[in-house]
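Our next item is chain A:
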Amino acid sequence: MSWNTAKKRFQRDIESLPTRLREYYQRELNARYTLPTFEGAQLPTIPAPKRKTNVQKGIAPGDLVYITEGEKKGTVTSVFHYNPSNDAVLVANVTEKRITPKTTWVDNQNSHYVDYPKYIPHSSVKLAGKDRDDSGKVSYVVADEIVLKDKYYDDRYRSWLPRRFVKHHDTIEIPWPNPPTAFEDDSLSTPELAVLEKTYELQTIAKPPFPKAALDQLRNPYSRHKKRVLSELQARRLNSPEMPLSTEQKIYLAKQANKPKKVYTNLSEEIKDFIGDKIAQHVNSIKEPAMLAHLEALSKSTIPDFKKTMENIKENEKTQ
Partner candidate 1 sequence: MPMRLRAEKKMRKHLIEQLKARKVLGARIAEGKKTAEELRRLNLAPQVYLFKNLFSGQVLYSQVPAFHQDQIDQQFVRPNWENRKPSRRNDLWRVMCVATFDNYDYAVAAFRGLVQLRQARDVVQQKEAKALRRKNDEGNTWYAGQYRPTYSQEAVADLAHVIEEFELENTKLMWENAWRRGDDKHWSAELVQHETLPPFNPRDQNILLDELRAKAVEEFAKLRETEEHQEEASVIA
Partner candidate 2 sequence: MSMRIPVRTLSSCVANLARAKKLSFGDLSKVQLREPIVPTHKNFDVSPDHPLWAFFPEGNKSESALRGSDEVELNSREWTFPELRRKSFEDLHRLWYLTLKERNILAREVRLAEALRYSRTQQHEALDEKLVTVQKRIKQVLLERQVAYERVQTFTEQQQAYLAEFEERYLNAGADEIVSYNEKLVRLQYALFGIQPQLQDYNLEEDINIKFVNGLSYVSNLKLKRYLDRNPNVAKTFELPLNGVVEELPFLLRGVDEAVEEVQALRESGENVKLDKIQVFPFLRSALANAIEQEQQEFQ
């Protein structure tokens, strides 16, 4: 029911499991929830994405079919029901004797042991149609395969249906059968005239079609799927304010301001020579070749700050 919002989340999603596991769980569930009388070989379940409805498969209750496998091979009977999850068909004359509990008895049933309809796979039946000759002789036409083409509105089914043609014989159409139970109106149905009556006409674009105060009920203004923008006030409220400076910090900053600014300049030639001399002096005094090799390698290494410092110097020169 609608208040149970988490039902699907906490149930095992059988359809999304791999085939072996799915079969295992289905067997387990069947064992737990079916009566012993209904256990037994059940036809394999088809995963949900691959299932086809009656219309997609081209079979409907009330249709005539020709049974091609099993005991009743060669007979033509009518279909009771098509089960998409097993791709199985309930047919009039294929039954098996079963022990049924009293709760499932129909009227006039006196015995527990009764003929119960049995599902047969759709592959073991072929669609058939009745053909009336000019002389009035009735014969059956069995279609190996069907093709669904065109589209027409069927008043009996109150919907748009495709036509069924025998494959490779496009002129032979097998029409849809009469639905077994006519659709009856019940207390919740609306009569056709009331439904088709047009009471809405767009007359003005100056007036909103929906009361403005109730617009929040149509749209969720707090939906997480919408791009949510903060107003300036909200942004200001959500971000922390700046901490005011303490007296010590102010004193420090004042002192920093008074200090002379650090200026990057190139070394003068004199200093460069001085440093060069000193290094040369040291390097020339070294005799060990290993030490020399090490110093060579060391001289090739670069300091990351060097680049930055050179850029600062360049900038400084530019400004000057």
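How were these picked? Simply put, all candidates are chains of the complex that A comes from, given by their letters.
Some points to look at:
In the analysis below, contacts are C-beta pairs under 8 Å (C-beta built on N, C-alpha and C of every residue); 3 or more make two chains touch, one makes a residue touch a chain; residues count from 1.
Computed from a prediction, not measured in an experiment: that's the story for all the values here.
Here chain A is shown alone, and of the candidates 1 or 2 it touches 2 within this complex. Across the complex, candidate 2 is touched by residues 1-3, 183-190, 195-200, 203-210, 215, 218-219 of chain A.
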